[in-house]
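The other protein chains are all here in position, but one chain of the complex has been omitted.
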Amino acid sequence: VTPGPCFEDFDLGQVRGGHPPRVLTSGDVALYLAFTGDRTWMVGPDTHQPGPVHPLLLFHLAFGQTVPHVSANARANLGYAEMIWHRPVEVGEAISTDSTVIGLKENRSGKDGIVWVRSRVRVGDDVVLSWVRWVMVRKQGTARTPWFKDPVRPDLAAAVSPTALGTPPRAPSLEGARQRDYAPGDTIDHPARTVVTTAEHRMFTRHALNNAQVHFDETPDRPSLVYGGYVWSMAYAAAYSGFPARTGIAAVNSGQHARPVFAGDTLYAQTRILAVDRLDDGAIRAVRCRLLVGRNQAPDPQGESVVLDLDFWERVAT
Amino acid sequence: VTPGPCFEDFDLGQVRGGHPPRVLTSGDVALYLAFTGDRTWMVGPDTHQPGPVHPLLLFHLAFGQTVPHVSANARANLGYAEMIWHRPVEVGEAISTDSTVIGLKENRSGKDGIVWVRSRVRVGDDVVLSWVRWVMVRKQGTARTPWFKDPVRPDLAAAVSPTALGTPPRAPSLEGARQRDYAPGDTIDHPARTVVTTAEHRMFTRHALNNAQVHFDETPDRPSLVYGGYVWSMAYAAAYSGFPARTGIAAVNSGQHARPVFAGDTLYAQTRILAVDRLDDGAIRAVRCRLLVGRNQAPDPQGESVVLDLDFWERVAT
Partner (left out) sequence: VTPGPCFEDFDLGQVRGGHPPRVLTSGDVALYLAFTGDRTWMVGPDTHQPGPVHPLLLFHLAFGQTVPHVSANARANLGYAEMIWHRPVEVGEAISTDSTVIGLKENRSGKDGIVWVRSRVRVGDDVVLSWVRWVMVRKQGTARTPWFKDPVRPDLAAAVSPTALGTPPRAPSLEGARQRDYAPGDTIDHPARTVVTTAEHRMFTRHALNNAQVHFDETPDRPSLVYGGYVWSMAYAAAYSGFPARTGIAAVNSGQHARPVFAGDTLYAQTRILAVDRLDDGAIRAVRCRLLVGRNQAPDPQGESVVLDLDFWERVAT
């Protein structure tokens, strides 16, 4: 058993935390750019500050803060919902993350159970990002824990309401990055293919403070298993080509890492437009997207190639 | 067609820009050091600031700002001239880059043309770096554009005058890094050999915001094509061994990426001294160098191995 909580350690309503705050630095920003090449963050700073931190960089570093109190003994990361970036975070701000237990369900095997948590990332007293995730966590023992006979599953929204989206960062002024139009049903294939190298995915994963040994172990016959967050970030960076006016992911309605990715694999990304939310004057406020990532081939939702299936709201500058 | 200008979009005298400013950070400096190991920037700071940014790091990050308004649809990067670093730039300063169209020539094929631009990098109102480059840009259509019947080629200096060189950074005080003497005709072989790994050249290229897909695509049979700027920086770092007292490249008289480099190649660097510019008291002000880089063998200007041929002024501390 790794240091950290087992299934028996979680109680409904419990607030778990304790990771020291982490200051977001210009070193983190430079590394994220080197890892992903994602140009979304290049929003024009008015001052000599490096400006807002990429929403996914914020997510990864906050996620790392929850591993010791949520998922150190996880068997699988099952899903995400109700993830909202409430306001942009700037270089120099320090984040702290805690997690409230909102659901528990013991598995029939008696060896593990599912834990639902709502994690909140704060800068001072401001909640800047929050999400629900559920993970399968192993038990310390195998005797049934009687008080789990009535499992508690939280009510989760099928999608975040576009009116609940947070403050967008300042709009980019990049020439040529004008808003295009989007319509439900559109499919955008992103030309960037990402070949995963061992060195890059490991550095990305360590930087996010994710130290699960499975991402580092390898043998001549079995390459290392890639952290799902790396796949997420690389696919999102590839999707820039379809959204040159985007200001950054604003909310995740649901997300699943459907299949594993290994060092040496090539990632293919495709976006499907699910909905377009417009202001009264017809201008686009947000676009609901489904980002599909295929392993070693284009993603086919009916086939076996999909490794990531992400339903999210994208903000685009008007 | 990639978002960005085609040949028809360029007009003589036009000023193109629009990329948001980019603040140079200590994260950028640390990454450049990890990528290249170039110790030139280690000039002694008087204060607790990280000090001046390496001139080539400044160049790469500024070059990335010109891609959307100059070369997003380029077929080839043909050459450089009149590149001058006017003054050192410090960590924390924000750069903005625009480009003035100074030459246009449609190609006979009707499919593309050559565009000459003078790009200027500014910190506030100061021009801190400027250069001329010419690129072959594809056309949107193939019908001849009549007003290009008289091509305009700019007059370019064969070399930057040493009296036009900018302010050098503070001199290094590294023990043992004393000035040696240089004489025209001297040849210096640099012992450092650089094997290009996929992970390193891709991270370097992404960090510079160069997202040309050709640098990332690879198949088992065809490794990825390396960004010319990576070759430039790695060869310049290797050349440190011949110029331990250098304060950094001051001007580029001409530069060509003569042949492609691929991941897995080994780079060999050699410097030839072209001229030595002296002050009235005989002290060296600047050394004019020709940096030749060979692919998988020592560079031979008469042979097929040269991948980079760079004619530049180097400042050395006295």
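Labels for the chains are A and B, by order of writing; each one numbers its residues from 1.
Everything below uses one rule, namely that a residue touches a chain if its C-beta (ideal position, glycine included) is under 8 Å from a C-beta of that chain, and two chains touch if they have at least 3 such contacts.
Everything quoted here is computed from the prediction, not taken from an experiment.
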Requested in this report: Decide which residue listed in A:Arg22, A:Arg180, A:Arg193 or A:Arg290 touches the omitted chain of the complex.
Outcome: A:Arg22
Report summary line: Touch with the missing chain holds, among B:Leu12, B:Ala157 or B:Val195, for B:Val195
Report task. Using the touch rule from the top, list residues of subunit A that touch the missing partner. Result -> 3-5, 16-23, 25-28, 30-31, 68-69, 72, 92-94, 197-200, 202-207, 209, 211, 213, 216-218
Report summary line: Listed in rising order, the subunit B residues that touch the chain left out are 25-31, 33-37, 39, 42-45, 48-51, 172-177, 191-195, 197-200, 244
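By definition in this document, only the chains that are shown with their structure count from here on.
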Query raised in the report: Just curious, how far off is subunit B from subunit A if you go by their C-alpha centres, in Å?
Result: 37
